[in-house]
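The full complex has more chains than appear here; those shown keep their coordinates.
The letters A and B name the chains in turn, as written, and every chain counts its residues from 1.
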Amino acid sequence: MELNGVIAALTTPFDDEGAVRLEDLRANLARYAGTPLRGYLILGSSGEAIYLDAEEKRAVLRCAAEAARGSGKLLLAGTGEESLRGTLAASEYAAALGYDAVVVRTPHYYKKAMTAAALVSYYRELADHAPVPVVLYNIPPLTGVDLGLDTVLELAQHPRIAGLKESSGNMDKLVRIAAARPAFPVLVGGASTVYPSLCAGAAGAILALAAALPEACCEVAVAYRAGDQARALQAQRALLPAAAAFEPLGIAGLKAAVTAGGYIGGRARRPQLPLEAAQEAKIAAAVTGLRAASCAA
Amino acid sequence: MELNGVIAALTTPFDDEGAVRLEDLRANLARYAGTPLRGYLILGSSGEAIYLDAEEKRAVLRCAAEAARGSGKLLLAGTGEESLRGTLAASEYAAALGYDAVVVRTPHYYKKAMTAAALVSYYRELADHAPVPVVLYNIPPLTGVDLGLDTVLELAQHPRIAGLKESSGNMDKLVRIAAARPAFPVLVGGASTVYPSLCAGAAGAILALAAALPEACCEVAVAYRAGDQARALQAQRALLPAAAAFEPLGIAGLKAAVTAGGYIGGRARRPQLPLEAAQEAKIAAAVTGLRAASCAA
């Protein structure tokens, strides 16, 4: 498994009563198959995994695995629960469905107890037992826990820890990880900083925005890999209005962007509030503008 | 339902492999029945609810409800999930078992989306539909979300929102809530500040430490209600060494205290690391000292 390029962190479609719409997920995946995306993350933070019950999570994982079969896309499952046993069970389930790897966010509810030692022990034991490789997932803006540099470097030595999704926005840490372990893939989580992250040594990105604008997001990495710095920077800057429009509005904002991107977005589950019409229009304008530009190019 | 006095936030016993031991929970409840505790919170933060799967949570709620039947104790269930639908379902389950009220922590994973408007809407809709009263539960050290003063005062007007468990340590907010709404019960969550909180207008406390030292914790409230300020302050100060010993060590520390208090503590679930022997001994010494003093008194 080569972990690189741009991977979309997919959303989970619901109907207006909040029930999961597997057919919409299937339809989206059929259309993502034709994009240059390197792969998909199912049930990440963008997928509202935290709002799904256990059976819903399994159903989504099954549906996505079936829908993506044969697409050649990398298939990642978000399986992080707060308990080690819960995460391990979810990871075994995903592995049995054919997922290439699991992406596991730091447990974080009991913050003070999540010491470096506890996190190292957690991920090691998980990687020892999970049937597929484990990707660390650090997202302190949501968890309030930060997987420190030394912890990452220690875990990177485990043969079955395959990479890191780093959504802290900490460029200093990225530079240091990439310098210390150039073969350990780091995938960043912020659409606005993909290009400088690639320059710093990131292997790629796992992006919520790529669920709305897969081509435009991929363009940054494609241009960078082609050695065309100017084009990569231009592609990076092109993403900014869309990112700025949806990011302050949570998953509801993201889903509005997904809809504007031509996929099935729908509402976020409560307690997330639905957007106001003006907020939706602003997101739609930013996404549609970029989408038109991408298709023309 | 009168929400006051000292309520113990109970732990959930596991065996060494991490399986729930309902018989130990039952045994603990049989012994808590003889204490002056006002009631129990089942599946709060101290109960590792976040580490249990759905079926385990239901089994614990059932077991505790049966074991506590006829005890005259107030019975509270922690039913907060991240989604409104999940919280509502859990609250209905608890109500059907006879719980007096549900204690619902703020949803918090998507922090930026948890605006005052989103939280007001969430708790209102929950209180409109839950079959038992709702107690707000604010614990920013774990959630990273803070239920602000104005939000609390707005929600306190809902006839089925019965109180607030306030674990922020914010005395300023407590003083202001109690002044603005003297009939709205606030129960604080920190064992070291029960006495000044009562002075400021708190109705009582929901305490993890009360699962280890119920008599010593109750003594603060009893002396306060009796108008004996000096004895209340003395009882407050008596709690400090035990609180200081276990608090930095998370649920593992709390369970060591519960064991030292004469109840069945056991291990915390992973990723919480087991304590070292020296840490356990320190907690045991602090708890045992106070327990001896309480019994003598």
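In this text, contacts are C-beta pairs under 8 Å (C-beta built on N, C-alpha and C of every residue); 3 or more make two chains touch, one makes a residue touch a chain.
What you are looking at is a predicted structure, and each value in this text was computed from that prediction instead of being measured.
Taken over the full complex in this file rather than the chains on view, the one protein sequence occurs as 4 copies, with 2 of them shown.
The working rule: only the chains that are shown with their structure count from here on.
One finds 35 Å separating the Cα centroids of chain A and chain B. Those residues of chain A whose C-beta lies close enough to touch chain B in the complex are 18, 45, 50-54, 82-86, 107, 109-115, 117-119, 121-122, 125, 141-142, 144, 248-252, 269-273.
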